[in-house]
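Here the complex is missing one protein chain, while the rest keep their positions.
Chain naming follows the written order as A, B and C, and within any one chain the residues start at number 1.
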Amino acid sequence: MSSVIINDLSLSFGDVKVLQSLDLEIGKGEFLVLLGSSGCGKSTLLNCIAGLLDITDGQIFISDRNVTWEQPKDRGIGMVFQSYALYPQMTVEGNLAFGLKNARVPKAEIAKRIARAAEILHIEPLLKRKPAQLSGGQRQRVAIGRALVRDVDVFLFDEPLSNLDAKLRAELRVEIKRLHQQLENTTMIYVTHDQIEAMTLADRIAIMRDGAVQQLADPATIYNRPVNKYVAGFIGSPIINFVDGQLVMNSDPFLKAGDLKVPLARYEFSGNGAREGNVVFGMRPEHIFMDKAAEDLPFRAEAVVEVIEPMGADTLVWSRLAGHEFRFRVDGQTAIKKGDRIAVGFDPARASIFNAETEMRL
Amino acid sequence: MTQQSRPNQLFRNLHAKIAAIPMIFTAVVVFAGGTLWTIFYSFTDSGLLPRLKFVGLAQYERLWSTPRWLISIENLFIYGLGMLVFSLVVGFILAALLDQKIRFENTFRTIFLYPFALSFIVTGLVWQWILNPEFGIQNVVRQMGWESFAFDPLYNPDIVIYGILIAALWQSTGLIMCLMLAGLRGIDEDIWKAARIDGIPMWKTYLLIIVPMMKPVFITALVIIATGIVRVYDLVVAQTSGGPGIASEVPAKYVYDMMFSSQNLGQGFAASTMMLLSVLIVVIPWAYLEFGGKKRHG
Amino acid sequence: MNTLKAVLAASTMLSVVTTASAVDLEVTHWWTSGGEAAAVAEFAKAFDATGNKWVDGAIAGGGNTARPVMISRITGGDPMGATQFNHGQQAAELVEAGFMRDLTDLAEQEGWRDAIEPSSLLDSCTLDGKIYCVPVNIHSWEWLWLSNKAFEDAGVPVPTNWDEFVAAAPALEKAGKIPLAVGSQSWQIHGVFRVLLISLAGPEIYQKVYGEKDAEVAAGPEIAKIFKAADDARKMAARSNVQDWNQATNLVITDKAGGQIIGDWAQGDFQVAGEVAGEDYTCLPGLGVGKALETGGDAFYFPSVDDPEISSAQDELARVMLDPEVQVAFNLKKGSVPVRGDIDQSAANDCMKKGLAILEGGGAVPSQEQLMSPDIINQINDLMTEFFSTPSMTPEDAQQRFAGIIGSAS
Partner (left out) sequence: MADTGALNRAGVAAGTIPRELSGPRGARPRRIVSRGNIILYGTLFVMAVYYLLPLYVMVVTSLKGMPEVRLGNIFSPPMEITFEPWVKAWATACTGLNCEGLSRGFWNSVRITVPSVILSIAIASINGYALANWRFKGANLFFTILIIGAFIPYQVMLYPIVILLREMGLYGSLTGLVLVHTVFGMPILTLLFRNYFSSIPEELFKAARVDGAGFWGIYFKIMLPMSLPIFVVAMIIQITGIWNDFLFGVVYTKPDLYPMTVQLNNIVNSVQGVKEYNVNMAATIITGLVPLIVYFASGKLFVRGIAAGAVKG
């Protein structure tokens, strides 16, 4: 059963097309993350779902109801904003109660719901305070609480953690995940530009660019089998290595890029098959190994170390391999230095290869 | 209730539209309607009462051959230029001085701003009194022994407009100062740190870095000053009544006198149309840039 | 909206009927100086004695300030009970547009046509054979007021005509006096010029220029002489820096100035200050040479209203204003001449008697307000003001511009 269905949705401001013919289907209880860089239309899409923006074309269904022209309050949604958007003149309790009062929920019921939300979010001691007296993390809890008390089917998060510092962000991230697990039947749509949030929270991720969805899949698929070069480059940190080359389809297909030759016998081409031509070869830094760890891998070569970036737990090595720059990750305890010649290797099966023109996965 | 079709556009935001009715009425009927009415009747020979006897451009021809109108325009030009330059410069300097983390900042600010609370009538009467040669500054200086001292701007046709300017500046620079001060306070402290580290002298920092950063404030100030300039009327009436002679006449007063005292509405309408024209040439492009073109969407 | 008004009017009528006939009648005017206010009080007193109530609507700052207010109230649909205007064309359009009450019936009943003298005053109130206003006084502009003490201080005899006055100017200057006090408002400066014109060039020339708008005469040698005289006047007035006419009069009263050319209303202020004609000050009608006086003055108009109670109060006020006793009392305070030829003038003082003598000798000429539209008058006002305040402007230039304005009016 689907919770939210978006059907051929378009939005333009004058001549500017902000969202183009989007189709999305989100299941009940699913956690969907809309991920993309700023200006990709993800927040706009969320505002459309919320009913805060009038769409130009298409339909929106929530819980099997066509809500395309409904007011936000009638859509059965709760929303959490980046800037918390707490009403500064009201106490925490007032903030939580505001929506319910507008909906003319009986007083006793309001109190009950607030108590429950406060318990879930551990904000009981804060109820009598004003937002200005709260820390950022507390404010965002309250903001989540405001959606929670509404007892709705769909939660909309608009970059809820972006205003918090790294430590708090990690904390609240887990809490949101726990909340989602607790509220089994609640659908969550979560907008962010932070891929870690996306990977950790999402059941499925929709990667957006220029008002269109590039790929909609579970995090593992997005990570392992990005549908195009943009997605491959967007997901993963440090960023994936790209090498321009040619795909040669002899008996065994291989990649040729200058002096570099990578056999691709183990690579799984996608359905539409592979043709010879210019391609971009992608290999994630964490899938390249050195020394002993590289010994058994199908592809091995010698690389020269150019820059070393120690990051504590691990170290990022910038090296040159057959004239191409490759970054890879090694253990933080490594002793290699600039100028060392080292043996590296990887498994071409874990690569991603894209058509150089269409940038689509091969 | 589930709506399947797009609702009528007229009823989207219905409450906002109802709430805006007074604004729409004011904009369309009073401002636009009243203005068009005035322009329309400026082509008639309406006297005491409006009447529809068209005389083409005759009112305008007469207007531009009337010495009093020409003097009014010249005065407005001097006054306007003086107001713009001095308000902005003095306002900015005062703001910059107050921004030096000085003691008694509140006291000084209060002193500079209080005249803004007073009406032009009051302002005009006070300055008329201070600039009165028999009792005011001229007399006091003479009593102190400088017998030939002469400072009687309100009685000297050549400089009377500057006498009015002094009073106008007294009344209104405080406001500009406040705007500027707010602008200065809004500037990132880091800019100052960067300028200090780069060894840029303070005045240069102000001139080359701070002022350009405060462009929006300057535009606001400019608009506020400009609004006041064209309107200047009460002050002149209270201070000089246009005298000595007709040396301190201003267009707004010409319009008023023509409409009501000379009982020549047509001429008054023509003069006000000219005022309007000059204002619109400046304001329409500004208003369009500021409010018309830009869209605010996420 | 009109029905609503009618209902409202009807309801007020009912309430008025039940509370007898005391009607508050608002009267607007611009008489605010000491003598003027005292004169108005006579009207108010007499009107209140009829059982009605005079609600005073004085508007300060002279006619040029007050008239706009009056006109916009009348045209704005909120008329007062009665309002002052100068004789002549000031209210002509209001009358034409039907804003003013026709007083013909009352005038016939009261026999105004026979009583009012000179009859030109009533003519100015008449449009298409109907009478629309009540003249209340005759004012004439052609007066030179001199401070006897100032001349004594300067050691010269009090002049008896304009030329002597001009000749005495250097002596006054030397004694630290301002020879000629002139309020810097434009209507006063124009007044000085007109007085010079009527007194020195004579009423015929005045009629040609102001009445017939003869631009050739205006550009001719007679007027050139007047501009020369005006040139003298502006030099004598160079140090006069007051605005209002009564401030200028006050300079004469306090002997700081030698003299002032202003209408007979100044006399009221001399009286309020306790000065005696002939002893403290000297008056020279027609500048001591002319034998003609402008007979303009003030008149009251009564806006048309639907309410019969107010209409009858208006009638009452009109009657009161022309009542012989009230006329005498009012005009004595105001310093003007009564409009009735049939009343006792013995209470008049020296100056007034001199004026009456000239009028009886056929020296009455119509005032500028009767001859010209306010628009033209204001243009001349501006020109004269410019001339007086711009020493570099030659009499010839000024005359040429003057002739231009006269020509445009014909």
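Just so it is clear, contacts are C-beta pairs under 8 Å (C-beta built on N, C-alpha and C of every residue); 3 or more make two chains touch, one makes a residue touch a chain.
Remember, predicted model here, so these are calculated numbers, not experimental data.
> Among the chains present, which touch the one that was left out?
The chain that is not shown touches these displayed chains: A, B, C.
> Of the residues B:Leu63, B:Leu88, B:Ala195 or B:Val255, which one touches the chain left out of the display?
Candidates B:Leu63, B:Leu88, B:Ala195 or B:Val255; residue touching the omitted chain: B:Val255.
> Looking at the whole complex, which of B:Gly47, B:Gly82 or B:Pro115 touches the chain that is not displayed?
B:Pro115
> Contacts of chain A with the missing chain: which residues?
On the side of chain A, residues 47, 50-52, 71-73, 77-79, 81-89, 98-99, 102-103, 143, 146, 150, 158 touch the unshown chain.
> Given the full complex, what residues of chain B touch the hidden partner chain?
For chain B, the residues touching the absent chain are 9, 12-13, 15-17, 19-20, 22-24, 26-35, 37-38, 50, 93-94, 97-98, 100, 102, 106, 108-123, 125-127, 129-130, 134-137, 139-140, 143, 170, 174-175, 178-179, 181-183, 185-186, 216-217, 219-220, 223-224, 226-227, 230-231, 233-234, 237-238, 251-252, 255-256, 259, 265, 268-269, 272-273, 275-276, 279-280, 282-284, 287-288, 290-292, 296, 298.
> Spell out the interface residues on chain C facing the chain that's missing from view.
Its contact residues with the unshown chain are 1, 4-5, 26, 28-29, 31-34, 37, 40-41, 44, 55-61, 65, 68-69, 72-73, 75-78, 80, 244, 246-247, 250, 253, 269, 272-273.
Criterion: only the chains that are shown with their structure count from here on.
> Taking every chain's C-alpha mean, which one sits closest to the mean of all protein C-alpha atoms?
B
> Taking each chain's centre as the mean of its Cα atoms, which chain lies farthest from chain C?
A
> Can you check how far apart chain B and chain C are, centre to centre, with Cα atoms defining each centre and the answer in Å?
Inter-chain centre distance comes to 38 Å.
> Using Cα averages as centroids, what's the distance between chain A and chain C in whole Å?
90
> Chain C touches which residues of chain B in the complex?
It is residues 47-49, 66-68, 133-134, 152, 155, 157, 241, 243-247, 256-257, 259-264, 267 of chain B that touch chain C.
> Touching residues of chain C toward chain B in the complex: what are they?
64, 67-68, 71-72, 75, 90, 92-94, 97, 184-186, 241, 243, 373-375, 377-379, 382-383, 385-386, 388-390, 401
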